Structures are given as structure tokens and as C-alpha cells.
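As you look at this complex, bear in mind that one protein chain is not there, while each of the others sits in place.
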Amino acid sequence: MLSKGSLKLAFLAVLVIVLIGLVAGCAAPTAAPPPPAATQPPAQPAATQPPAQPAATQPPAQPAATQPPAQAGVKTLKIITLTGPRYEMATTAMANAYNKAHSDVKIQVEAFPQEDQIAKVGMDVAAKGNAYDLIWIDYKFIGGYADAGYLLPMDDYLKANADWWKDLQGDVYPQVLNMYSYKDHWYGLPNDGNTELFYYRKDVLDAAGVKLPTTWDETLAAAQKLNNPPKMYGLCGNFARYWATDFWLSMFFSKGGVIWDPKTYEPGIDSAAGKYSADMMVKLLQYAPKEALQWEEGDVYSNMGSAGICAMAPAQWGGAVLTNPTLAKLADKIAVGRVPAIDAEGKQLILPMGGFGLGINAKTKYPDVAFDFIKYWLSRENQQYLVQNTGQPARNSALTDPVNLKIAPYFAAESENLKFAVPRPVVAEYASAEQIIGNELDNVFLGKKTTDQALKDANSQVRDVLVKSGKLVAK
Amino acid sequence: MEADVLGRRAAVGVPGVRKRRVAFWRRLLTVFAYVIVLFLFGIYILPLLWIVLTSIKPQELIIVHPSEALAFVPTLDHYVRLVTEWHFLTPLLNSFIVSGATTVLNLILGVLASFALVRYRLRGGDFVSLWILSQRFMPAVAILLPLYIFYNTFGLIDTYLGMVLVNTVATLPFSIWMLRGFFQDLPKELYDQAEVDGCDDIGILRHVILPIGRAAMGVTAVFAFLFSFNELMIPLVISRTSTETVPVAFSGFKMQFQTDWGAAAAATVVTVLPLFIVVALLQENIIRGLSMGAVKE
Partner (left out) sequence: MHHNQIRGWTLLSPALIFLLALGIFPLVYAIWLSFHSLNLLDPSRGTRAVGFENFSTILFKTPLIGISFPESLQITLIILVGSLCLELAIGLILAILVSRTSASVLLRMFRSSLMVPMLIAPAIVGMMFRFLFEPSFGLIDFVLGLVGVAPIYWISDPNVVLYAVILVGVWEWLPFSFLVFLAGIHAIPPEQFEAAAVDGAGFFEQIRYITLPWLRNLAGILILIRGVDLIRNFDVIFTLTYGGPGRSSASLGFSAYLTSFKFFEVGQGTAYAVLILILINILVLIFARYLVPAREETYGG
């Protein structure tokens, strides 16, 4: 059946591939291994214990001057970030600029989709590894990582850079900044600020005579009116997995809900606020595309043009959304507004907080360089460069900078929003809690459970988590 | 080889009426078979064709309704972006390096082991064979964390060596089983004759089996290569950017904000094409190999 000739040819082909592999495979391990764990930094034995470090070794204010270039070649640091313009492109741009300014430093960027990134960092935390020097970190993980001894407290560095630190404190809302403080230590600094926004098709709303809703009930009415599938849906948002939790939270918080009492840790998920929010989501889902039940975060952004109102944490307006040609055509038709955050009495404005920070691995060989890079990223003078490279700053001055607003008009709403934002709990258990809630919400959307039942289950499961970790005493 | 069995059989001494009836059924069956084969062809070629088309479509036509997306000017934009933006050549090269080295290790260890299993009546040999096979069935998720801790301790994370070792563990059991089947199929006389000629066992392996077994080893190599090439979960955990493989790179196309379908399609084409050429040449043997040698030629 198979001719001898072709067999020979195929075998040769395999052989060639194999030989290439052999040669490269033998050569490579000597060429490319990362610093093995065994050869720990000989230079700075005290590096993992910053509080013990004498103040004299602290990095002075001028970064370029402090790094003696003669020191044993190039210092290579790895930063792990997320894929996507707002993260990877921004990180790469900042790293390249920093490398250019510091000939003795090479910051390497590694980007992964969020799911993988969290798993990778989680593994490294569990193995007490030092795979990464700098970690792009969702603030909800700060507590867990810090307790595990994975993150380097930055307090001494902040003390040594008092002027810079004061400037930053004055420019970032305290509720944004404080998310990175845990048990009286600073384990990270916010390089990216974020909250949930409404993206809406201004032309569609105008044509239908609908004003941007200011309460969730109005939103429901608007969605109903705008709904004209499959050309135009009333609403879009994340209804799947833990992203559903974020959507739910924006209603839950505005109705005064708390995931758990910050002091007693008694969960309050099945409160009236929780039920209102879940029921509202079920109603809103009628006017959303059915696929929304399986959407990942990115799918919402792809679909924002085909729904009247889209509730979500901002996409990269300057990056992904505008480089997506389908959406770019709609760019001047899509406007940005605040999600309804006013409670029934019209008093309180509350939004769930998003955003990210940068942390330093406690085991890094070069904590000084790592901090200096974070400082470089967050510095006032570098924010325009960051925004030009599709970053999304946390500094209020950067969010309101007219130059930046030209690139990313939604920053204005973002800055307004951050004022009223409330962080999700910064303890390790929250990561589980948001998964549990998302899970139970999905059960409601799929008709497997009633709202009451699902929230009750979520509450008791979250309670179990808290009991298991010793935060709450079992009844 | 594909004898028209029914037809030929119908001609063997069957009365005329039945012959005609059989001929009718035969024709109907043939038409039916043609339709089925063409249908199958459609089912298999259409999605693949669609991926190829997607890879040469301009960006703005990728996520629009297919009816509006059929007329377009082909562009190599995605392929260019694949190299310049996604740096896809690195994982592609990594995959070839890792899988190539894995294949070599597989052949060396596999030939020795399977020869030993067949040639000597090892006490407990059957048990060992089954145990080896059961290694292939290990769910990767069970060993991820242990592996990470192990690798972290020995500095093997993100090294080619580490990737090759773990991929070899994952593929070796299958290779041993395939080669074992091949050795079992060799006629006993071959061994006897070699012994009479004064060959010792290593001599038999070198002078008798290796020359005959080229095809079998070629197919084993292809499989080891493919399995190693397609592995996702373990490389996802123990590789970083410098040893990232193709499937891991693929998970990167699912970005935070939108999936880059154009680049993903282009990457699929680039990845599958070289594999396809090798496999197209070896197709007959591949089937034999996949069924662990149970299908004979």
C-alpha cells in the first residue's frame, strides 16, 4: 500500500526533525536555564527580610544613579502579567523603556491569560518559588499571598522614598491605595485602576428616546425597550462564572449588601440586597444574547456594539476596542456612563472596585530593582507614556489628564467612579467566595435553583470556607 | 487490496435472477457509499477550509456573519502578525526542539525496553508491561503540583531538559507498547537464524531488528512526536516564555479582551502543515500504530 520510497522519505523527514531536536535539545539546557533555586542570591542574603535591612542600603530617589552598572553583568528580572493590551502591551512598553534607561537591568515580560496567570502564580506561591520577581496581582489575592510569605513588604522602600510616596498618596484615592495594604504592611502598589462602567450605544438610545438609566430598575426598562434581537440586544454583560459575581456585586453593593461583615466575618450573601441583585440579573438576562451564559470576559467587549447597554469593567478603550475594526466603526457611537450606583434613597454611591497592582516576590534577587521599576511605572511623569501604550493608570491626575483623555475618553468616568468604589475583601477566602457566588448564580440562570435556594447555598458554602480557615467559629 | 468483495462474490455461481438483483443492490450501495464519502469529505474539509480562509481574511471580516464574509481580498496580515506581534516562531521552534528530543529518548529507551520484554521471558514481564501502559493513563492534573514542586527544587522549571523529561514520561509507555507489538510480530525463525549465525542478543538487535524495524520505529517516532507536540496541561504549568510550546501559546490567543481568531487560525495552519506532510506520507502505518499493532497489513 505504502511505497518504499515514500516511507523512506518520511523516515528521513522524521530523522531530520529528530536530529535538529537532539542538537538543539542538548545545546539548549546549558544556554537557557533560569537561575536554579539552589544558587540563591549570594549578593544580598538579607534581601528576603527587608525590615532587617539597614536603612542605608535603601534605594535613593534617583534611580539611574543608584544602580552601579559595573555589578556582575545584567540583572534579569521577570514580571508576570496578563495577556491583552491593557496589561501585556502596557507592561512590555514600560519594561522596554525601563531597560533602555538602565543598561544593567533586563526586565522580561511574561503574559498569560488570567486563568493561567493565577494558576501559575498560585503554584509558585505553594512551592515557595521564585519564578517571578514582579507579579501583576489582583488585589483580592494580596492577603493570601502575603500570609504565605510570598510577597515582599514594601514599607522600608516607601519610607526611603518619602516624597514620592507622599505624592502618590495624594494622587490615588485612599480606597484604591489601601487595597494593597494588609495587616499593616504594603504588599503592592496600584498601577491600574478600574471599576465597572456602562458602555452604551448612544445612537440607539437616542433613537429609542431612552435616557441613560440611573437605577437598575430603569436599566431593566431600557433594556426591554431597546431589545430587538438579533440585530440589537437590550443589554450585555457577564453572566458566566466569577465574572457574573462582579456584575452581581455592582447591584449588591449599591443596595448596601456586604459579602461578609468585616469584623465578624458572618456572610450576608442571601440578604435582601443579594436577592434583589440576583433577581435583577435574571430579568436582565432576558434581553441579553443567550450566548452570554458562556461568555468569557473578552466576549462582552466583542459584543458591546450589538447591545444597547453593556455593563462591564472597561475594556481597553484605547487598545483592544479601537483596534477591533468592527467596534472601531462604532467608536463615536459608543458612549460611557456610570452604572447605577445610587441606592434607593439617593444617598449612597457605591461601586465594586476593580484594578490591579504590582507586587514583589519576597525571594527575588533584586528587590531594589524591582521596587525601582514599580516606582518608575507609577511615577507622575511616566503616566502619559503608559496611556500611549494602552495602559490604564490608577493615578487620578493621569485619569483626568486632558492628553490622556483624548486617547481614552472613558478615563473621566473612571476617575469619577473610583471616588465611590468599594474594594472587594482583601482576604484569601474572597477568591473562593466569588467563585462560589458565580457558580450559584449560574445555577439560577440555568433554572436549576431558585434565587433563594442558590443564595442560601452560596451563603452556607462561603460560611464553610470561612470556618475552615478559622476566620469564623462554627455555629 | 480493496477488492470489490460483494461484486466478485456475486459472480461466483449464482443464478441469473439473483445476480441481477444483487447487481441492483450493489449499485445502490455504491451510490450510497459515494454520497456518504463525499458527505464525510465535506464535514471534514469544510471546517478546516474555514480555518484556512479565516487565516487569510482581513481582520474586519472575521467576526461577521459568514454570508457577508465570503468575498474578500486575501491578506497575509495574520501570518505577519503571528510572527511580529505574537512571536509565534519561538513556541513553534520550542515545540520542535522539545518533541524532537523527546522522540529520540523515546526510541532509545523504548527499543531497549520492548526488546527485553519480548525477547526474554521475564518473570513478572506481563505485570511490568501493564504497569508501563498504566503510566500512560495517569491524569495529568493529579501530578501537576507534585511535579511543579519537584521541578522547582531541581531548577527544571522552564528548561528544555525539564520539558523533555516530563514529555518522555508521558509518551514512553505508548512507544514501548507499539514497539513491543512490532517485536512480537517478528517471526521466531528470524531470532533462531541469527542465533545460529552466532549473534548475541545485542547483535540480533543491531543487525536483525533495527534494519527490519525502521518502519515501526518511524511510526513510533511520529507518535511520540505528536503526543509530545500536543500536550497542553503539563507544559502549561512547567514552561515559561523561553520554553513555551505551541498549545500553550494557543491558550494565549484567548486574550483578556477578545480572542484573536485571525492569528489563532494562522497559527493552526502553520502548526498543522508540517505535521500533515509527514503523516500523509506515513498514513498506512499510522493507523496500524494507533491501534497498537492490532491491525496487520
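Annotations
Order of writing sets the labels: A and B. Residues in every chain begin at 1.
Note that contacts are C-beta pairs under 8 Å (C-beta built on N, C-alpha and C of every residue); 3 or more make two chains touch, one makes a residue touch a chain.
Remember, it's a predicted structure, so these values are computed and weren't measured experimentally.
Considering B:100, B:173 or B:213, the position touching the chain not shown turns out to be B:173 (whole complex). One of B:81, B:119 or B:214 touches the chain omitted from the figure, and that residue is B:119. If you put the missing chain back, the residues of chain A touching it would be 115, 118-119, 122-123, 125-126, 128, 141, 144-145, 147-149, 230, 240-241, 289-294, 296, 306, 428-429, 431-432, 435-436, 439-440, 442-443, 445-446, 448, 457, 461, 465, 468-470. The omitted chain makes contact with chain B at the following residues, 1-6, 9-10, 12-13, 25-26, 29-30, 32-34, 36-38, 40-41, 43-48, 50-51, 54, 62-67, 69, 108-110, 112-113, 115-123, 125-126, 128-130, 132-147, 149-150, 165-166, 168-169, 172-173, 176-177, 183-184, 186, 188, 191, 195, 201, 226, 229-233, 246-247, 250-251, 253-254, 259, 261, 264-265, 268, 271-272, 275-276, 279-280, 283-284, 286-288, 290-292, 294-297.
Simple rule for what comes next: only the chains that are shown with their structure count from here on.
We define each chain's centre as the mean of its Cα atoms; on that basis chain A and chain B are separated by 38 Å.
Those residues of chain B lying in contact with chain A across their complex are 1, 59-60, 63-64, 93, 96-104, 107, 144-145, 148-149, 152-155, 157-161, 164, 214-215, 218, 221-222, 225, 236-237, 240-243, 251-252, 254-259, 277-278, 281-285, 297.
Within the complex formed with chain B, the residues of chain A that make contact are 1-2, 6-7, 9-11, 13-14, 17-22, 24-26, 28-29, 32-38, 78, 82-87, 108, 110-114, 116, 119-120, 123-124, 126-127, 129, 131, 296-299, 301-302, 315-316, 319-321, 324-326.
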